Structure formats: structure tokens, C-alpha cells
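Can you keep this structure in mind? I'll have questions shortly.
A protein chain is absent from this complex, but the other protein chains hold their places.
The block that comes next holds subunit A.
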């Protein structure tokens, strides 16, 4: 029996044995009692601390808290009657009101003598008795004290409340007065005020300098042109990076930081982005700051401006009347109004109808009309817009923001109307004007429509959404036979969208639906004449522009181009059929509209030149047949588009499958009659497709994850291997090892148990022996005393006898 084992048993088994039939046990909670590492001193200290903490407990339900604390409860150190703890905060301590009166009193802060004589050092008993003549007992006296103190406290509280109320009242009244003062100064005493401001000019300057010195931070040193250039390049590349990021994955909306950065960029780089009205336009925030700095000046200026504006408006009005009188082309005006009404209805279900009847709207319409009649040129139009925008500056009026939005709507509808031709003779498009309008629309959106979050969508974004939504619904309502590729006005709206929004984004609120709408036009429209086909091709061209950067796959475009080629190859007619037989599957991928149409693009007579196609003219062409050179031009347009699509898709794995049909049809286009230029292009693209087709590809391998092991407990690692080389190869060795181990464990367990019981037996024996010893001791004692008794008794007996 080792001591170690014995000790262990004493600690465990013995305790258990002793607590054998006991329901509960005592827990020694004395601090540090069971901690051997703690010295006696530490223990004492900790206990002391604990005791102190206990006594610190504040009585929550004590009404007389803070200043009038019961002195009996709390021992506080004071200096001049003040709490030391308060003094230590180094605040300027307000002493009692009395003290304030006589500041120079040397006895300041002392309790007055009377009180001391009365109450201190046991003096009070006699005095009070003498004075009152009536004996108060201690209890009554204490009660009186308490009521007095409470009264005092209550009064103080009341006083405080009253002052507070009064201050508030005063504040309110002051606020009421403020505008009065302002108004007076503004309206009634203008001249006086002017003088005043003149007189105060110096003050203003000083004050502004003062403010500046407080607010101003060290500015960056003025930049050299190189630095500016560098910054511009940096921000450009940063924007480019962001664009790329957005292209590759979906970026969660409303990244505040992004917006901020963009804003700062807006401020920094007017050089990069020149808008026609930058000089007049200022960032509203900047204006806000400016205004804060010199309110008075600004007020004055504003007044002047308002006056001016009013005058201007008057002038405008008179002008308006004049023009109205002079023109008297009521018919045209009517037409224009009607036009605008229609457009507005189609574009917007406006929520700004309140502003529709304002003067500037009419002016704008008039100018647009003049523009249409070519009575003014582009620069005049530009000038007009500039002045209009100045007038509608949002820093002047909150509602001007909405007005600007409405103006944007008008600009968009005017832009659309540019591509709507009233007479077939006048079908030219003023590209300068288109550029100008695009610029303006972009500017508005860039400045005011930039912030668009889910909760607060920008009205400009909503504007475009509405346009797209209407397109979607209008097309849905058409009968299948009436569905056609839209006219140029809508096509150019897409163009506008593509120049305002980044087309390469992975997912974009405007671009994605826009692409879907375009694709739907391609897939579901009827192709009946040259115009339809050409507009479809133009739409493909737009689609190409949308995806040329992101290289996304638009199956509808390729299919549409295939359809156009199909018309060119004239597969349906019997004479050329021998070269080519499309399989059922390939046929099924060509749109129904191409199979049904009577349009043919096959070139019958040999021609050598390609006509220059006119976008406007060809898109309006409603003939089914046309001359061969136009056909050739259209085919070459198809080929060009196909080539550009093939170029952006050349890295796609299934390039071959995508363009296999195109290749097949290209091969069988009868090129005999084609102009040489077209022939070249056809052979070029065929070569290109062939070349890409030669690229080998690999089988797909998906990212198969490593098998994840099911969770286990930590492995038990044995430092010593119980490896017996004798049984190395036999399968049974392990089993034997386990059997051995088991036997050993069993034995040791039995041994342990035996030791345990021995230990217990020993303890029991010991107890028994102790008990026995006690008993024999007691018996001996009793017997002894009995013997004594007996002896005494015998002695007495003997004496008696």
C-alpha cells in the first residue's frame, strides 16, 4: 500500500464514506480557505475588502438620498461642511445661499455658535428643556429634524423647477420674436439696413476671418498641371476598376462609400467632364456651406435675385405674348401641343403634374417648336437651356429639383420626337442636337439622380424604369401578327440608355431589363419588309454595343443574324437548295418569322457596288423587294455584325456550336453575283470561324470538393507503441494485444476494488476500535465510581454499626 494511493482514497473514498447517509453538505465559503497558494495576509485582505463592499451597498429605497443623506447611515468626511468627495472633483462648489451674502465672513462654512451650543456635546438636553419649558423626548426631536430637512429639500426642488420653467418660456418667446425682427429689418428698413450692412462691412470681414480661422483647415497646395493630370488618370482608372468589378459580379446596392467617392470625384474633376453649364452650376452642398458663412450677405443677394427674376419673368411674359401675337400659326402650335401631350402620356404618368402648367414649360415647348422649324440653331437652343437651368437651380427652391426632373422628362421626349419623322421628305437627324440633348440628360442624372437606393429611388431612375415598363406592356398588348421591331425613336432611346448607364454591369436595374426588351423584339417580331429587317439589324447593332465590353452572350442576336443569312441564302427556293440541307434541329433554331416572310435577300443580277445605306431611309422602307445593291449592302451589314459578334464570343467554349449554323449558311450563299467587297467579307468571316473552330477544348472538370470527414473526437495518441514484433504479421496479434490489455485492465480494476474495500474495512475497524476503547474507558470509570460508592457506602455502614 503506497502512501499516494492511500492519500487519494482519503480524499475521495473516505469523504464519500463519511457523507454516506447525509442529504446535504456544508460548503466552506470562506474566502481563500481552500486556496493553498494564498498567504494568510492575502486572505485577510480579501476578506476585509469583501466586507467593505458588503457594507457599501446602497439602500435603494431610501428616500433621503444624495445631499440629505442620513448622517447616521453614512460616515462622510467634510471640509468646510462640504463633502470631500465633491471637493475632489475640483468643481466650483456652490456653498449655501447664506454664504454667498457674506463672502468675507471669516466664519464662513462654520456652523453657527448657537447651534453648536445647543446641540453639540450633550449640551442640548438642558437648553432645550430650559427654552421650551417643555421636555421633548429624543424620538420627537428626531422626527422634527426629519420633517425639517424634508421641507427644505422640497422647497429647493420647487425653486429649481420654477427657474427652469421660466427659462423655457423665455426661450419660446424669443423664438417668436426672431422672425419679427428679421422681417422688420428686411422689409421695412431696407435702406437703413443697407447702410447698416455697409457700415458693418468691416465687422463682417473680421467675423468671417474669425470663422475662417476657426474652421479653416490647411488647404492642399495648389496643384501643378501634371498633378492634376495624374489625379485624373488615377480616378479614371479607379472608375474603370469599379466598372470591371461590377461586370464580374453582382455588387450589392448602396455602398455608401462608393457614392461618396463618386461625389468627391464629381467635385474634383470638372476638367474631365465638361458640361455646358458647369460655370453656373454648383454643388448644392457647397452652396449650403457658403450660405452658412455669410447669411446676411446671402439674404440680401437673394432678395435682389428674386427681384431680378420677377422682372425677367415679366419680360418673358411680354415676349411670350409678342411671339404669340406675331406667330399666329395656331395650327402648328396646336399640333405641337398635341404632340407633346401624347409623348408625355406615353413616357410618363407624371407625378409632377402640378408643375406642368408653369411658364417655363410653355417656353420650352415653344423653343422646341422653333428648333423643329429650324428657325433657331443648336447654339441658341443651348443658350436657352442654360438660362432655363439657371432659373431652375435647386438651391433656390426645394421644388426646383422636381422641376428639373420634369424638364428631363421633356428633354427625353423631345429627344425621342427627334427620331419620329412627320413627313417622309424630312428624315434627317441633327446629330449635334442629339449630342447636346444627351449631354444635358446625362448631366441632370449625374448631378441629381445619382443617389438611388432601394428605399429612396431617384426620380430619374424611375423615369427610365417607367419608359421601359411601358415598352414592355405595350408590346405585350399587341397581337402576335402586329408585333414589329420598333421605330427609330425607341431604338435611339436604347442608345440613350446605353450612353448614360454602364452597359457592362453584371446586373443593372436599367440595363438588364433593357437588354431583355431588346432581345424580345428580336425574337418575337414579324419581319415583313426591308425596313423591319434593317431595324432588326440595327437593334442587333445596339445589342452588340451593350455587350461588347462584357462579352455576354445574347442568343437572340446570333439567331436573328442567322435568320437574315437564311434569307440571303434563299434556302426555301428550290433551285439553290442542292448545296445545303439543314437538319431539323438547325431549322428549328431559325425564328418562325424568317421562315414565314416573303422577303428575300438573294442577289439575282451581278452588281459591283455596295450602296451606302441610310439609317433613316432604310429603316422606313416598307418594300418587300429592293434593288440588288441595297440587298448586297444589307448582307454586308449582316456579315459585319456577325463578324463583330464572333469576335467578342471567340473565347466562349461552345463557339463552334453557336456559329455552326451561320457557317453552314455562309458556305452555301451563292457568291457569284455578289460585289467583290462583299465576297471578301464573306470569305473573311468564314475563315475566321474556321480558325476559331480549330481551337481544341478540354473536357469539363468540375470543382469536386475533397470529401469532408465526419467530425471525430480528438484521436488518442500513444507515445509508446505497444507493438510486439513477434506477432507483427499475424492478424491475431492485435486481437491478442487487446485481450491482454483487457485482462490487465480487469485485474487492475479488481485490485483497485479490493484495495478500496480493504481501505474501507480498515477505516471501519479503526472506528470500531475507537468506539470500543471509549466504551471500555467509560465502563471503567463507571465501575470505578461505583466501587467508590460501594466503598463509601460500606464505610458509612461500618461506622453506623
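Keep in mind that, in the parts below, contacts are C-beta pairs under 8 Å (C-beta built on N, C-alpha and C of every residue); 3 or more make two chains touch, one makes a residue touch a chain; residues count from 1.
By definition in this document, contacts and distances are computed from a predicted model.
J.: Pick, from "Ribosomal RNA-processing protein 4", "RNA polymerase II transcription factor B subunit 2", "Nucleolar complex 4-like protein" or "Cop9 signalosome complex subunit 1", the protein name that UniProt gives for the chain of this complex that is not shown.
T.: "Nucleolar complex 4-like protein"
J.: Decide which residue listed in A:389, A:463, A:641 or A:668 touches the omitted chain of the complex.
T.: A:641
J.: Which of these touches the unseen chain: A:207, A:386, A:401 or A:508?
T.: Answer from the full complex: A:508 touches the omitted chain.
J.: From the listed residues A:53, A:137, A:431 or A:481, report the one that touches the chain absent from this view.
T.: A:431
J.: Who touches the missing chain here, A:367, A:385, A:554 or A:665?
T.: Reading the full complex, the residue touching the unseen chain is A:554.
J.: If you put the missing chain back, which residues of subunit A would it touch?
T.: Considering the whole complex, subunit A reaches the absent chain at 236, 239, 242-243, 246, 250-253, 262, 265, 272-274, 428-429, 431-432, 434-435, 438-439, 442, 445-446, 449-450, 452, 454, 457, 461, 465, 468-469, 472-473, 476, 495, 499-502, 505-510, 512-513, 515-517, 519-520, 523-524, 538, 541, 544-547, 551-556, 559, 583-585, 588-589, 591-592, 612-616, 618, 633, 637, 640-641, 643-644, 647, 652-658, 693-694, 696-705.
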